[in-house]
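Mind looking over this structure? Questions follow.
The other protein chains are all here in position, but one chain of the complex has been omitted.
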Amino acid sequence: MKNSFFSRFAPKESKFFPLLKQLSEVVCTASDLLVESLQYDTTEKRTDYYKQIKALERKGDKLTCLIFDELETTFITPFDREDIHALASKMDDVIDGINSCAKRITIYNPHLISDSGKELSRLIQQEAMCISKAMDELETFRRKPGILHGYCNKLHDIENQADDVYEFFIKKLFEEETDCIELVKVKEIMHGLEETTDAAEHVGKVLKNLIIKYA
Amino acid sequence: MKNSFFSRFAPKESKFFPLLKQLSEVVCTASDLLVESLQYDTTEKRTDYYKQIKALERKGDKLTCLIFDELETTFITPFDREDIHALASKMDDVIDGINSCAKRITIYNPHLISDSGKELSRLIQQEAMCISKAMDELETFRRKPGILHGYCNKLHDIENQADDVYEFFIKKLFEEETDCIELVKVKEIMHGLEETTDAAEHVGKVLKNLIIKYA
Partner (left out) sequence: MKNSFFSRFAPKESKFFPLLKQLSEVVCTASDLLVESLQYDTTEKRTDYYKQIKALERKGDKLTCLIFDELETTFITPFDREDIHALASKMDDVIDGINSCAKRITIYNPHLISDSGKELSRLIQQEAMCISKAMDELETFRRKPGILHGYCNKLHDIENQADDVYEFFIKKLFEEETDCIELVKVKEIMHGLEETTDAAEHVGKVLKNLIIKYA
(Lines give C-alpha, C1' and ligand atoms only; values in the text may rest on other atoms or scores of the structure.)
Protein backbone atom coordinates (compact mmCIF):
# COMPACT_ATOMS: atom_id res chain seq x y z
CA MET A 1 0.00 0.00 0.00
CA LYS A 2 2.89 2.32 0.79
CA ASN A 3 5.88 3.11 -1.36
CA SER A 4 9.22 1.89 -0.03
CA PHE A 5 11.36 4.39 1.84
CA PHE A 6 13.67 5.14 -1.07
CA SER A 7 11.12 5.25 -3.81
CA ARG A 8 9.59 8.22 -2.03
CA PHE A 9 12.62 10.30 -2.89
CA ALA A 10 12.78 9.30 -6.54
CA PRO A 11 11.77 12.12 -8.90
CA LYS A 12 8.20 11.25 -9.43
CA GLU A 13 6.58 14.61 -9.80
CA SER A 14 6.25 14.06 -13.51
CA LYS A 15 3.60 11.42 -12.93
CA PHE A 16 1.05 13.97 -11.71
CA PHE A 17 0.64 15.62 -15.10
CA PRO A 18 -0.39 12.44 -16.96
CA LEU A 19 -2.69 11.42 -14.11
CA LEU A 20 -4.48 14.78 -14.12
CA LYS A 21 -4.72 14.65 -17.92
CA GLN A 22 -6.20 11.16 -17.69
CA LEU A 23 -8.80 12.37 -15.20
CA SER A 24 -9.73 15.25 -17.51
CA GLU A 25 -10.27 12.73 -20.28
CA VAL A 26 -12.76 10.89 -18.09
CA VAL A 27 -14.57 14.24 -17.66
CA CYS A 28 -14.65 14.57 -21.47
CA THR A 29 -15.89 11.06 -22.17
CA ALA A 30 -18.59 11.38 -19.51
CA SER A 31 -19.78 14.68 -20.99
CA ASP A 32 -19.82 13.18 -24.50
CA LEU A 33 -22.00 10.33 -23.25
CA LEU A 34 -24.32 12.78 -21.51
CA VAL A 35 -24.83 14.83 -24.70
CA GLU A 36 -25.41 11.64 -26.68
CA SER A 37 -27.84 10.19 -24.13
CA LEU A 38 -30.13 13.23 -24.34
CA GLN A 39 -31.00 12.35 -27.90
CA TYR A 40 -32.97 9.36 -26.69
CA ASP A 41 -36.23 9.32 -24.76
CA THR A 42 -36.75 5.64 -24.01
CA THR A 43 -36.27 4.10 -20.56
CA GLU A 44 -33.96 1.45 -22.00
CA LYS A 45 -31.58 3.89 -23.67
CA ARG A 46 -31.52 6.13 -20.60
CA THR A 47 -30.75 3.22 -18.30
CA ASP A 48 -28.07 2.02 -20.67
CA TYR A 49 -26.30 5.40 -20.82
CA TYR A 50 -26.57 5.79 -17.06
CA LYS A 51 -24.75 2.48 -16.63
CA GLN A 52 -21.95 3.64 -18.90
CA ILE A 53 -21.65 6.98 -17.12
CA LYS A 54 -21.72 5.27 -13.71
CA ALA A 55 -18.80 3.11 -14.83
CA LEU A 56 -16.91 6.28 -15.74
CA GLU A 57 -17.78 7.81 -12.39
CA ARG A 58 -16.14 4.84 -10.67
CA LYS A 59 -13.13 5.12 -12.96
CA GLY A 60 -12.89 8.80 -12.01
CA ASP A 61 -13.15 7.92 -8.32
CA LYS A 62 -10.31 5.42 -8.60
CA LEU A 63 -8.10 7.84 -10.51
CA THR A 64 -8.76 10.59 -7.97
CA CYS A 65 -7.93 8.20 -5.12
CA LEU A 66 -4.74 7.19 -6.91
CA ILE A 67 -3.74 10.86 -7.24
CA PHE A 68 -4.43 11.39 -3.52
CA ASP A 69 -2.38 8.30 -2.63
CA GLU A 70 0.51 9.52 -4.74
CA LEU A 71 0.32 12.89 -3.01
CA GLU A 72 0.68 11.20 0.37
CA THR A 73 3.70 9.18 -0.66
CA THR A 74 5.61 11.54 -2.95
CA PHE A 75 8.15 13.96 -1.49
CA ILE A 76 8.46 16.41 -4.34
CA THR A 77 5.34 17.55 -6.13
CA PRO A 78 5.20 20.03 -9.06
CA PHE A 79 2.80 22.32 -7.17
CA ASP A 80 1.78 22.48 -3.54
CA ARG A 81 -0.01 19.29 -2.53
CA GLU A 82 -3.22 21.19 -1.83
CA ASP A 83 -3.31 22.54 -5.40
CA ILE A 84 -3.04 19.11 -7.00
CA HIS A 85 -5.58 17.84 -4.50
CA ALA A 86 -8.01 20.64 -5.38
CA LEU A 87 -7.55 20.12 -9.11
CA ALA A 88 -8.26 16.39 -8.92
CA SER A 89 -11.17 16.70 -6.52
CA LYS A 90 -12.85 19.47 -8.52
CA MET A 91 -12.55 17.45 -11.74
CA ASP A 92 -14.02 14.51 -9.87
CA ASP A 93 -16.93 16.76 -8.83
CA VAL A 94 -17.71 17.41 -12.51
CA ILE A 95 -17.85 13.68 -13.20
CA ASP A 96 -20.05 13.20 -10.12
CA GLY A 97 -22.33 15.96 -11.42
CA ILE A 98 -22.66 14.32 -14.83
CA ASN A 99 -23.39 11.00 -13.12
CA SER A 100 -26.03 12.64 -10.94
CA CYS A 101 -27.72 14.09 -14.07
CA ALA A 102 -27.78 10.72 -15.81
CA LYS A 103 -29.12 9.14 -12.63
CA ARG A 104 -31.93 11.68 -12.31
CA ILE A 105 -32.91 11.25 -15.95
CA THR A 106 -33.07 7.49 -15.46
CA ILE A 107 -34.95 7.37 -12.18
CA TYR A 108 -37.34 10.29 -12.83
CA ASN A 109 -37.76 9.28 -16.48
CA PRO A 110 -39.44 12.49 -17.78
CA HIS A 111 -41.43 12.47 -21.04
CA LEU A 112 -38.95 14.64 -22.92
CA ILE A 113 -35.65 16.42 -22.42
CA SER A 114 -36.12 20.06 -23.43
CA ASP A 115 -33.91 21.87 -25.93
CA SER A 116 -32.59 23.93 -23.00
CA GLY A 117 -31.57 20.70 -21.26
CA LYS A 118 -29.72 19.60 -24.37
CA GLU A 119 -28.06 23.01 -24.60
CA LEU A 120 -26.85 22.76 -21.00
CA SER A 121 -25.37 19.33 -21.74
CA ARG A 122 -23.46 20.79 -24.71
CA LEU A 123 -22.16 23.61 -22.49
CA ILE A 124 -20.90 20.97 -20.03
CA GLN A 125 -19.18 19.25 -22.96
CA GLN A 126 -17.50 22.51 -24.00
CA GLU A 127 -16.32 23.07 -20.44
CA ALA A 128 -14.94 19.52 -20.34
CA MET A 129 -12.93 20.18 -23.50
CA CYS A 130 -11.59 23.41 -21.97
CA ILE A 131 -10.51 21.55 -18.85
CA SER A 132 -8.80 18.84 -20.86
CA LYS A 133 -6.87 21.36 -22.95
CA ALA A 134 -5.95 23.26 -19.79
CA MET A 135 -4.28 20.10 -18.45
CA ASP A 136 -1.84 20.24 -21.40
CA GLU A 137 -0.67 23.64 -20.15
CA LEU A 138 0.20 22.53 -16.61
CA GLU A 139 3.84 21.80 -17.40
CA THR A 140 4.53 25.07 -19.18
CA PHE A 141 2.15 27.79 -17.96
CA ARG A 142 4.74 29.31 -15.60
CA ARG A 143 6.57 30.67 -18.64
CA LYS A 144 3.53 31.50 -20.76
CA PRO A 145 0.38 31.69 -18.62
CA GLY A 146 -1.71 33.37 -21.33
CA ILE A 147 -3.18 30.20 -22.80
CA LEU A 148 -4.20 28.75 -19.44
CA HIS A 149 -5.66 32.11 -18.51
CA GLY A 150 -7.74 31.99 -21.67
CA TYR A 151 -9.26 28.64 -20.70
CA CYS A 152 -10.18 30.02 -17.27
CA ASN A 153 -11.99 32.93 -18.86
CA LYS A 154 -13.76 30.62 -21.28
CA LEU A 155 -14.97 28.41 -18.44
CA HIS A 156 -16.30 31.50 -16.70
CA ASP A 157 -18.12 32.68 -19.85
CA ILE A 158 -19.69 29.29 -20.52
CA GLU A 159 -20.96 29.13 -16.97
CA ASN A 160 -22.59 32.54 -17.32
CA GLN A 161 -24.26 31.37 -20.51
CA ALA A 162 -25.52 28.27 -18.71
CA ASP A 163 -26.97 30.45 -15.93
CA ASP A 164 -28.99 32.40 -18.48
CA VAL A 165 -30.26 29.28 -20.23
CA TYR A 166 -31.25 27.75 -16.91
CA GLU A 167 -32.99 30.82 -15.49
CA PHE A 168 -34.91 31.55 -18.68
CA PHE A 169 -36.09 27.96 -18.90
CA ILE A 170 -37.14 27.52 -15.27
CA LYS A 171 -39.08 30.79 -15.34
CA LYS A 172 -41.05 29.56 -18.34
CA LEU A 173 -41.48 26.08 -16.85
CA PHE A 174 -43.09 27.46 -13.70
CA GLU A 175 -45.34 29.71 -15.78
CA GLU A 176 -46.49 27.06 -18.24
CA GLU A 177 -46.19 23.52 -16.91
CA THR A 178 -49.42 22.41 -15.26
CA ASP A 179 -48.45 18.78 -14.57
CA CYS A 180 -46.81 19.10 -11.17
CA ILE A 181 -45.03 15.74 -11.20
CA GLU A 182 -43.52 16.43 -14.61
CA LEU A 183 -42.50 19.89 -13.34
CA VAL A 184 -40.69 18.37 -10.36
CA LYS A 185 -38.84 15.91 -12.61
CA VAL A 186 -37.74 18.54 -15.10
CA LYS A 187 -36.79 21.09 -12.42
CA GLU A 188 -34.52 18.61 -10.67
CA ILE A 189 -32.84 17.46 -13.86
CA MET A 190 -32.25 21.03 -15.08
CA HIS A 191 -30.90 21.95 -11.65
CA GLY A 192 -28.49 19.02 -11.82
CA LEU A 193 -27.25 20.16 -15.23
CA GLU A 194 -26.81 23.74 -14.05
CA GLU A 195 -24.90 22.62 -10.95
CA THR A 196 -22.58 20.59 -13.17
CA THR A 197 -21.70 23.66 -15.25
CA ASP A 198 -20.88 25.35 -11.91
CA ALA A 199 -18.66 22.44 -10.89
CA ALA A 200 -16.74 22.77 -14.16
CA GLU A 201 -16.21 26.48 -13.55
CA HIS A 202 -14.75 25.64 -10.14
CA VAL A 203 -11.96 23.78 -11.93
CA GLY A 204 -11.28 27.10 -13.68
CA LYS A 205 -11.05 28.85 -10.31
CA VAL A 206 -8.43 26.36 -9.12
CA LEU A 207 -6.48 26.93 -12.35
CA LYS A 208 -6.66 30.69 -11.91
CA ASN A 209 -5.27 30.29 -8.43
CA LEU A 210 -2.36 28.28 -9.88
CA ILE A 211 -1.55 31.18 -12.20
CA ILE A 212 -1.56 33.65 -9.31
CA LYS A 213 0.72 31.43 -7.23
CA TYR A 214 3.17 30.17 -9.79
CA ALA A 215 3.19 32.30 -12.96
CA MET B 1 -0.46 39.46 -11.37
CA LYS B 2 2.23 38.73 -8.81
CA ASN B 3 3.74 41.11 -6.31
CA SER B 4 7.39 41.94 -6.81
CA PHE B 5 9.92 40.07 -4.70
CA PHE B 6 10.45 42.86 -2.20
CA SER B 7 6.89 44.00 -1.83
CA ARG B 8 6.11 40.58 -0.45
CA PHE B 9 8.12 41.34 2.66
CA ALA B 10 6.62 44.75 3.24
CA PRO B 11 4.29 44.87 6.27
CA LYS B 12 1.00 44.39 4.54
CA GLU B 13 -0.93 42.42 7.06
CA SER B 14 -2.94 45.47 7.96
CA LYS B 15 -4.70 45.36 4.59
CA PHE B 16 -6.61 42.20 5.51
CA PHE B 17 -8.76 43.93 8.11
CA PRO B 18 -10.22 46.57 5.76
CA LEU B 19 -10.75 43.94 3.04
CA LEU B 20 -12.68 41.66 5.38
CA LYS B 21 -14.68 44.63 6.66
CA GLN B 22 -15.49 45.60 3.07
CA LEU B 23 -16.71 42.07 2.35
CA SER B 24 -18.93 42.16 5.43
CA GLU B 25 -20.44 45.37 4.14
CA VAL B 26 -21.39 43.61 0.92
CA VAL B 27 -23.11 40.97 3.08
CA CYS B 28 -25.03 43.79 4.80
CA THR B 29 -26.07 45.59 1.63
CA ALA B 30 -27.19 42.33 0.02
CA SER B 31 -29.30 41.45 3.07
CA ASP B 32 -30.83 44.95 3.10
CA LEU B 33 -31.84 44.54 -0.54
CA LEU B 34 -33.30 41.10 0.17
CA VAL B 35 -35.48 42.44 3.00
CA GLU B 36 -36.59 45.35 0.83
CA SER B 37 -37.34 43.13 -2.18
CA LEU B 38 -39.76 40.96 -0.20
CA GLN B 39 -42.13 43.90 0.14
CA TYR B 40 -42.96 43.66 -3.56
CA ASP B 41 -44.87 40.93 -5.37
CA THR B 42 -44.57 41.93 -9.04
CA THR B 43 -42.32 40.13 -11.53
CA GLU B 44 -40.69 43.42 -12.53
CA LYS B 45 -39.70 44.45 -9.02
CA ARG B 46 -38.43 40.95 -8.24
CA THR B 47 -36.33 40.84 -11.41
CA ASP B 48 -34.99 44.30 -10.66
CA TYR B 49 -33.90 43.42 -7.12
CA TYR B 50 -32.38 40.16 -8.31
CA LYS B 51 -30.22 42.11 -10.77
CA GLN B 52 -28.99 44.40 -7.99
CA ILE B 53 -28.25 41.46 -5.69
CA LYS B 54 -26.50 39.58 -8.50
CA ALA B 55 -24.24 42.60 -9.02
CA LEU B 56 -23.37 42.47 -5.32
CA GLU B 57 -22.72 38.76 -5.57
CA ARG B 58 -20.12 39.46 -8.26
CA LYS B 59 -18.61 42.26 -6.17
CA GLY B 60 -18.36 39.79 -3.28
CA ASP B 61 -16.73 37.22 -5.56
CA LYS B 62 -14.12 39.70 -6.71
CA LEU B 63 -13.37 40.86 -3.16
CA THR B 64 -13.04 37.26 -1.99
CA CYS B 65 -10.69 36.48 -4.90
CA LEU B 66 -8.66 39.57 -4.05
CA ILE B 67 -8.33 38.41 -0.44
CA PHE B 68 -7.22 34.95 -1.63
CA ASP B 69 -4.66 36.52 -4.00
CA GLU B 70 -3.28 38.67 -1.21
CA LEU B 71 -2.99 35.58 0.99
CA GLU B 72 -0.89 33.85 -1.67
CA THR B 73 1.47 36.78 -2.05
CA THR B 74 1.81 38.15 1.49
CA PHE B 75 4.45 36.76 3.82
CA ILE B 76 3.10 37.92 7.14
CA THR B 77 -0.60 37.63 7.83
CA PRO B 78 -2.38 38.69 11.03
CA PHE B 79 -3.81 35.19 11.55
CA ASP B 80 -3.01 31.86 9.95
CA ARG B 81 -3.75 31.95 6.23
CA GLU B 82 -6.43 29.28 6.60
CA ASP B 83 -8.33 31.41 9.11
CA ILE B 84 -8.51 34.46 6.85
CA HIS B 85 -9.40 32.14 3.97
CA ALA B 86 -12.23 30.58 5.97
CA LEU B 87 -13.54 33.96 7.11
CA ALA B 88 -13.67 35.36 3.57
CA SER B 89 -15.11 32.23 1.98
CA LYS B 90 -17.81 31.82 4.63
CA MET B 91 -18.88 35.47 4.22
CA ASP B 92 -18.97 34.88 0.48
CA ASP B 93 -21.23 31.88 1.12
CA VAL B 94 -23.74 34.19 2.84
CA ILE B 95 -23.79 36.51 -0.18
CA ASP B 96 -24.19 33.49 -2.48
CA GLY B 97 -27.08 32.31 -0.32
CA ILE B 98 -28.83 35.68 -0.54
CA ASN B 99 -28.29 35.69 -4.29
CA SER B 100 -29.73 32.19 -4.56
CA CYS B 101 -32.85 33.31 -2.62
CA ALA B 102 -33.38 36.31 -4.91
CA LYS B 103 -32.86 34.07 -7.94
CA ARG B 104 -35.42 31.53 -6.75
CA ILE B 105 -37.97 34.24 -6.03
CA THR B 106 -37.48 35.64 -9.54
CA ILE B 107 -37.54 32.40 -11.51
CA TYR B 108 -40.23 30.61 -9.49
CA ASN B 109 -42.25 33.82 -9.08
CA PRO B 110 -44.67 32.67 -6.34
CA HIS B 111 -47.95 34.52 -5.73
CA LEU B 112 -46.92 35.87 -2.33
CA ILE B 113 -44.01 35.84 0.06
CA SER B 114 -45.31 34.69 3.44
CA ASP B 115 -44.75 36.61 6.67
CA SER B 116 -42.44 33.79 7.75
CA GLY B 117 -40.35 34.37 4.63
CA LYS B 118 -40.11 38.05 5.46
CA GLU B 119 -39.16 37.17 9.02
CA LEU B 120 -36.35 34.91 7.82
CA SER B 121 -35.01 37.70 5.61
CA ARG B 122 -34.93 40.04 8.62
CA LEU B 123 -33.06 37.41 10.62
CA ILE B 124 -30.49 37.21 7.79
CA GLN B 125 -30.19 41.01 7.97
CA GLN B 126 -29.60 40.86 11.74
CA GLU B 127 -26.93 38.22 11.22
CA ALA B 128 -25.29 40.38 8.55
CA MET B 129 -25.10 43.30 10.98
CA CYS B 130 -23.56 41.03 13.61
CA ILE B 131 -20.93 39.86 11.14
CA SER B 132 -20.10 43.40 10.13
CA LYS B 133 -19.69 44.55 13.72
CA ALA B 134 -17.59 41.47 14.44
CA MET B 135 -15.14 42.56 11.73
CA ASP B 136 -14.43 45.72 13.76
CA GLU B 137 -13.18 43.52 16.60
CA LEU B 138 -10.61 41.59 14.56
CA GLU B 139 -7.74 43.90 15.39
CA THR B 140 -8.36 43.98 19.12
CA PHE B 141 -10.13 40.79 20.24
CA ARG B 142 -6.92 39.15 21.48
CA ARG B 143 -6.93 41.55 24.41
CA LYS B 144 -10.68 41.69 24.97
CA PRO B 145 -12.43 38.76 23.32
CA GLY B 146 -15.72 39.30 25.15
CA ILE B 147 -17.36 41.48 22.50
CA LEU B 148 -16.49 39.15 19.62
CA HIS B 149 -17.69 36.22 21.71
CA GLY B 150 -20.99 38.03 22.16
CA TYR B 151 -21.49 38.31 18.40
CA CYS B 152 -20.81 34.59 17.98
CA ASN B 153 -23.47 33.78 20.54
CA LYS B 154 -25.92 36.16 18.91
CA LEU B 155 -25.38 34.53 15.50
CA HIS B 156 -26.04 31.16 17.10
CA ASP B 157 -29.25 32.40 18.75
CA ILE B 158 -30.58 33.99 15.57
CA GLU B 159 -29.96 30.79 13.65
CA ASN B 160 -31.93 28.81 16.23
CA GLN B 161 -34.79 31.28 15.91
CA ALA B 162 -34.68 30.89 12.12
CA ASP B 163 -34.87 27.11 12.48
CA ASP B 164 -38.06 27.41 14.51
CA VAL B 165 -39.67 29.87 12.07
CA TYR B 166 -38.78 27.59 9.15
CA GLU B 167 -39.96 24.34 10.69
CA PHE B 168 -43.23 25.79 11.95
CA PHE B 169 -43.99 27.29 8.55
CA ILE B 170 -43.12 24.23 6.44
CA LYS B 171 -45.19 21.97 8.68
CA LYS B 172 -48.20 24.22 8.15
CA LEU B 173 -47.49 24.56 4.42
CA PHE B 174 -47.56 20.81 3.89
CA GLU B 175 -50.75 20.51 5.92
CA GLU B 176 -52.64 23.32 4.22
CA GLU B 177 -51.36 24.11 0.72
CA THR B 178 -53.26 22.14 -1.92
CA ASP B 179 -51.69 23.72 -5.02
CA CYS B 180 -48.68 21.49 -5.53
CA ILE B 181 -46.76 23.81 -7.86
CA GLU B 182 -47.15 26.73 -5.45
CA LEU B 183 -46.04 24.42 -2.63
CA VAL B 184 -42.87 23.47 -4.51
CA LYS B 185 -42.04 27.14 -5.18
CA VAL B 186 -42.57 28.25 -1.60
CA LYS B 187 -40.77 25.24 -0.12
CA GLU B 188 -37.65 25.90 -2.22
CA ILE B 189 -37.59 29.62 -1.43
CA MET B 190 -38.05 29.06 2.30
CA HIS B 191 -35.34 26.39 2.22
CA GLY B 192 -32.98 28.86 0.52
CA LEU B 193 -33.66 31.45 3.21
CA GLU B 194 -33.10 28.95 5.99
CA GLU B 195 -29.84 27.75 4.44
CA THR B 196 -28.65 31.36 4.29
CA THR B 197 -29.21 31.81 8.03
CA ASP B 198 -27.08 28.66 8.46
CA ALA B 199 -24.35 30.11 6.26
CA ALA B 200 -24.26 33.24 8.41
CA GLU B 201 -23.92 31.16 11.55
CA HIS B 202 -20.92 29.42 9.98
CA VAL B 203 -19.14 32.76 9.97
CA GLY B 204 -19.74 32.80 13.71
CA LYS B 205 -18.13 29.35 14.02
CA VAL B 206 -15.01 30.59 12.24
CA LEU B 207 -14.90 33.59 14.58
CA LYS B 208 -15.26 31.34 17.62
CA ASN B 209 -12.35 29.30 16.36
CA LEU B 210 -10.28 32.51 16.11
CA ILE B 211 -11.00 33.23 19.77
CA ILE B 212 -9.89 29.74 20.78
CA LYS B 213 -6.67 30.02 18.79
CA TYR B 214 -5.60 33.56 19.48
CA ALA B 215 -7.33 35.03 22.54
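Each chain gets a letter, A and B, in the order it is written, and its residues are counted from 1.
Quick note on the criterion: a contact is a pair of C-beta atoms (placed from the backbone, for glycine too) under 8 Å apart; a residue touches a chain by one contact, two chains touch by 3 or more.
Worth saying up front: this structure is predicted, and the values here are computed from it rather than measured.
Only one of A:L19, A:M129, A:C180 or A:I212 touches the absent chain when the whole complex is considered: A:C180.
Although one chain is not drawn, its touching partners on chain B can still be listed: residues 145, 167, 170-171, 174-175, 177-178, 180, 183-184, 187, 208-209, 211-213, 215. Take chain A: the residues that touch the chain left off the picture are 1-2, 65, 68-69, 72-73, 103, 106-109, 180-181, 184-185.
Rule of thumb we're sticking to: only the chains that are shown with their structure count from here on.
Separating the CA-averaged centres of chain A and chain B is a span of 27 Å.
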